[in-house]
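With one protein chain withheld, the remaining protein chains of the complex are depicted in position.
Chain naming follows the written order as A, B and C, and within any one chain the residues start at number 1.
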Amino acid sequence: MTTPIVEAKETGRIEAFSDGVFAIAVTLLVLELKVPQLAEDAANAELWSVLLSHWPSYAAYLVSFMTILIVWVNHHRLFNIIQRSDSRFLFLNGLLLLVVTTIPFPTALLAEFLQKPSASVACAIYSGTFVLLALAFNAFWRYAAYRNRLLTRTVTTEQVAATSRSLLFGPITYFVAFVLAFVNVYASFGLCMLLAIYWAVSGFERAAERA
Amino acid sequence: MTTPIVEAKETGRIEAFSDGVFAIAVTLLVLELKVPQLAEDAANAELWSVLLSHWPSYAAYLVSFMTILIVWVNHHRLFNIIQRSDSRFLFLNGLLLLVVTTIPFPTALLAEFLQKPSASVACAIYSGTFVLLALAFNAFWRYAAYRNRLLTRTVTTEQVAATSRSLLFGPITYFVAFVLAFVNVYASFGLCMLLAIYWAVSGFERAAERA
Amino acid sequence: MTTPIVEAKETGRIEAFSDGVFAIAVTLLVLELKVPQLAEDAANAELWSVLLSHWPSYAAYLVSFMTILIVWVNHHRLFNIIQRSDSRFLFLNGLLLLVVTTIPFPTALLAEFLQKPSASVACAIYSGTFVLLALAFNAFWRYAAYRNRLLTRTVTTEQVAATSRSLLFGPITYFVAFVLAFVNVYASFGLCMLLAIYWAVSGFERAAERA
Partner (left out) sequence: MTTPIVEAKETGRIEAFSDGVFAIAVTLLVLELKVPQLAEDAANAELWSVLLSHWPSYAAYLVSFMTILIVWVNHHRLFNIIQRSDSRFLFLNGLLLLVVTTIPFPTALLAEFLQKPSASVACAIYSGTFVLLALAFNAFWRYAAYRNRLLTRTVTTEQVAATSRSLLFGPITYFVAFVLAFVNVYASFGLCMLLAIYWAVSGFERAAERA
């Protein structure tokens, strides 16, 4: 079980299983978008205004979708340099997937309570889930990268260090969003949204330079 | 990371993740088909008539299923000539998947409101989602095809131009369906259904000629 | 696009997408098993008796699960000899997947109405869905097998004819179950259950002989 072929198969199936979980988590988010129950004779204007009033659902849907997609892109990218696997790594990857699959729940919670007096708790749980997501992603990467444990030999020390540094940004900024939840929920949720946009754009810039 | 093998792996995982999202989005549609709640002693005729009265659910289910399947077939077909990937392309593919995963929501909305006074809004959102779907598909293709950025070398300029032209048909016709939603909802929804049938049949004709 | 490698990729992605749809359809069935809503002080005996009274849910779950699994096994097995693909075949495979993804709905319908006066309609829709499933499977196979259109060259005329013959059994027996739904729902549903058991066992016997 130490031949390159078996190892390739090994990370191949982790990637396939992880892709499945990412794909399902991102798709289940839509089940939180609820069709409004209106009176039989409700007019167009009424349906329209009820749908508009549900904007926190759509905003939370978008931010959660983008965040999971960004984690998937990065997970995908790191597996270009992670080439081996062991059981502790499977466990850390499983921990990351646990946080990813949980995201539809705080998303629904935020959608329900963002405009209500208990918004702070919902928003703290939402951004707190992203803190856990970023921490799990760091643990996943650091375990693989420690003394190049699971990495391909062609990767340089600088590349590893740069990746480790850039991943630290996540837990710190999401922790700021978590604290902001107790001050102003729109600032907290807005920060989560900005981070999703920033990582989407910056990731693509960096990739463009590299290409 | 510039060897053909790594590139192949790269589009391989995009295709696998996209396939997962397409497969889940298409399967989640069934959750919008609701079992009717009847009185305990409701007779066969009553169940039958209630099920028949839910025909907008089945029609919306069929049109959405076919539309997602057609997008999947085309996505699949284009990946026969798209052989490289970069991060901006991952983002555009993610945008396409975002619209695909959202489809169960406007489908449920249309099923609920097609026969009610607020049908225009539901139908505009339904066909409007397909406008976005077609636009996202065009962006996805045009980015890959621009100066043959991500295409295989064996593809000809004529093939690329023909594909680009034929994809323009989507946003235009769905925009017509969107406008029709404010005139006659059955015409708008009927056009969405006709387009699904037309693309299914014509795609297969063209493929048959090519074979 | 006529090299063997591209063809292999082609059926590879059809199989992967189909596997995704089969896997999701089979897993979504569990969402139809509902947790009973009881009074806060309901005792063990009460929960137990309510759960037992839901036996049609579990029976329908089991039969649908086994039926989808048998279709998957056969789909899987036929792709050992189907080696090419064209767009009409994608369409016929899509038609088969459409019926497969729909199965959770008639399953929930049967679970809800099997012990009620409107059982015949629910049971006719359930077995009728299986008629459609068997017809779609026959169309899928016959298109691929017609003049060996999409088959590997190593397959013999006898193997093709034997497969075609054995697949005819499905639509005929499910049609009997469909007719029985209007006579006795337990006989109709029991036949669907027996067919699932028969195909499971016989398929495994035949495979065992072949090995």
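The definition used in the following text is that a residue touches a chain if its C-beta (ideal position, glycine included) is under 8 Å from a C-beta of that chain, and two chains touch if they have at least 3 such contacts.
Worth saying up front: this structure is predicted, and the values here are computed from it rather than measured.
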Missing-partner contacts on chain A, residue numbers: 1, 6, 9-10, 13, 16-17, 20-21, 24-25, 28, 31, 86-88, 90-91, 94, 97-98, 101-102, 104-105, 108-109, 112-113, 116-122, 125
Touch list for chain C against the chain that is not drawn: 15-16, 19-20, 22-24, 26-31, 33, 35, 38, 40-44, 46-48, 51, 61-62, 65-66, 69, 72-73, 76, 79-80, 200, 203-204, 206-208, 211
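As a working rule, only the chains that are shown with their structure count from here on.
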Centroid spacing, where centroids are CA-atom means, of chain B and chain C in whole angstrom: 25
Touching two or more other chains - residue numbers and ranges from chain A: 20, 24
